[in-house]
Each structure stands twice: as C-alpha cells, then as structure tokens.
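Every protein chain but one is kept in place in this view of the complex.
And now, chain A:
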C-alpha cells in the first residue's frame, strides 16, 4: 500500500458504513483487521483467530495456502459472527478490492445480527474459543498431546450431530426428545457415556458448543452469501469510482459470483434469487426474508420455474463414466437442492437407544431421507463412536432400500 492508502481506505469504510446505514442495514460494530495471507489462511482453516490445535486444521491450512501460492484461489476476506464483528482483510488487496470486501462483510454482519437462525449464537465466541484452546493445551500437557489428539479425532467424527434447537431457544441443558429420540448425539454421549473421563467430557462439550456456533452458517450459506453479494454490488456502485476501478470491480465481482459449471455457486444462486424477489416484491420483502428464512425454506418458498430456467439449473446423475442431465423440472431441482441443504448437509442421526439388549449398548439411528450413507465412512466412523461410548455401538440406516444395522464391538465391524 502506498502511504496514502490507509487513509483512503479509512475514508471509504466510513463512506460505505454510512451508505449501508442509509439503506437500512443493521450490523454489529465492525473491527477490520489487516493481515498477511498466512494469517488469513490460518483463520480460514480454523474458522476463528484462535482455536484449539488439530492436524485437520493444518491440512485445511496447507490446502488453502498452497492453492493461494499456486494462484488457484484466493481468499479476500473473512468475517466472524461476533459482536463486535471481526472482518479480516488481506493486506495485499488493492484499495478497490478492500472497498468491495468491506461492503460485502457489512452485508454478512447485518445477516448475522438479524437472521433468526443466528439468534442463539454466542457473540463472544472469539473469546470462548480462545479459552477452549487454552483448556485443550492444558489437557495436552496433562494427558499427553497424542492422547488428546486421538480423543479429538473421535469427538470430531461426530461433532456435526448437535441439535440447534436448544441453542436457538436459549434453554440450557437437557435434551430435546422427539419420538423418544435425541438428535444431539455428541451432547448425549458427553453426558451419558459411563466410560469418559472428565477432561474427555469437557472436550466433547467444547466441540459441541463450537459446532452450535458454526451451525447457522451452514444452514444459511446460500442466503448469507447472496445477501452479502447483493449489498456489495449496491453499495460499491454508489461510490465514486474511477474508470480503472470500475473495470477492476467488474472483473473481481464476476470472479466471485460467476456460475461454476456443473455446480451450484451459492453466491450466484443467492444473489439471483434475492434480485428476483426484489423485482417482484420490493426491497422490504428482502429484509424480511433475511430475518426469517434458512436455505431450505428459502429455496422451497422462492425458487421459481422462471429463475431455474434463467439460471439453467438441472439435475444430473452419474451414468457409467459420464455425468448426464436427467431432469429439468422445478420440482426435481428443488427437491435435490433442499435435500442437500437439509440438516446443514449432514446425515440426520439420533440416539435411539442407549441400553440396547440391556447391556448398555448404543443404537444410533439414521433417518433415511433418500440419500444413503457412505459405507466406507461408516466403517471408519463407528469405531470412533465406540471409543466414546466404551461399549458396543450400532448404527441403523438404509442400504439398497432395506434397513440395515451396522455394529462395532471394539474388535470388528458387522
């Protein structure tokens, strides 16, 4: 950055903040942090500036960093759902890039603050995760780093299986039972396993708290990115840009929201849907939708035939060695999109029985919703659950149309 750029950025941020307020965005106070690529990638990999150590974060870090080094992809920004809201900007970004990103993250911050899915999230998670990291270090010193890592491997294998209902309703403790089943698998095991030591229980509770914090982001990816894209376009267009800045803006913008062949780009899909709604129902409707919907209901309620055609959406399937388009009907497109977004994209598991055969065996149940589980992963994950439960564990799911129960007793899988 040339010496005057920090001031220019300061002025632009001030201007964009003002514009956003004028347009009715309601966001948390913003804390922009300039940082070098390595820092951005590590925050990207960990999901937080400070979080506990695990090799899988190192793996993610390595992947992101080498993609950046090879010019394959670049993270421009990162934003954290917190109050104040932290946004990280790459210090090698151009001024224009940073303007665009500031506008984009203002959209995210407004979404975090107002969308119903985020209502129960802990806005002080930045600090809490740092505390968790300290605890984890202490456990490492006390029980051995390898021991902790091994336990984390097992805990993280089931960390997605939480129940966001409680976090949202703000009720502490306990489990929500539905038809005698508990969706909060990790919480249930943390509380009920007779096998765990206290530090291990604590780790499971920490993993669960972190997952509950991340959960709304997974449920609202399309909306959240669409909303942020909508606003960066609107706000940056109101800045006085030079000709060269306009060209740079267009290039960068199309890089972010361009449709990717064969895949759904959430930025693009979200943006297109929002614009469509705005055209029909006005801007007010958008503000309402951003408050109440998640991706699943958003798609269910607002994806129209017209839009699906305009975006050239289709359903495809593997046919031998080829991927073939199988359907273009709105119903099929919707069903498949919704299915892939349901439960954050994770299989829906519940604890169905914790005393199977009267021997304290655990039965997990997969509510089959048309997608089968990957067998190879069942074989690797069930032993992890066993490690946490300490006794034989079962998983009931559907394979080739028939109900099937897998079992792992500590020695072999059946």
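Just so we're on the same page, contacts are C-beta pairs under 8 Å (C-beta built on N, C-alpha and C of every residue); 3 or more make two chains touch, one makes a residue touch a chain; residues count from 1.
We adopt the following convention: contacts and distances are computed from a predicted model.
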UniProt lists the protein of the undisplayed chain, choosing from "Lipid-transfer protein", "Stress response protein", "Anaerobic dimethyl sulfoxide reductase subunit A" or "HTH araC/xylS-type domain-containing protein", as "Stress response protein"
Considering the complete complex, of A:176, A:276, A:328 or A:404, the missing chain is touched by A:328
Per the whole complex, from A:73, A:250 or A:292 the residue touching the absent chain is A:73
Even though one chain is not shown, chain A touches it at residues 6, 9-10, 13-14, 17-18, 21, 29-36, 38-39, 41-42, 45-46, 50, 53-59, 61-65, 67, 72-73, 91, 149, 153, 156-158, 160-161, 221, 259-265, 268-269, 311-318, 321-328, 332-333, 336-337, 340, 345-347, 349, 366, 371-378, 380-381, 384, 395
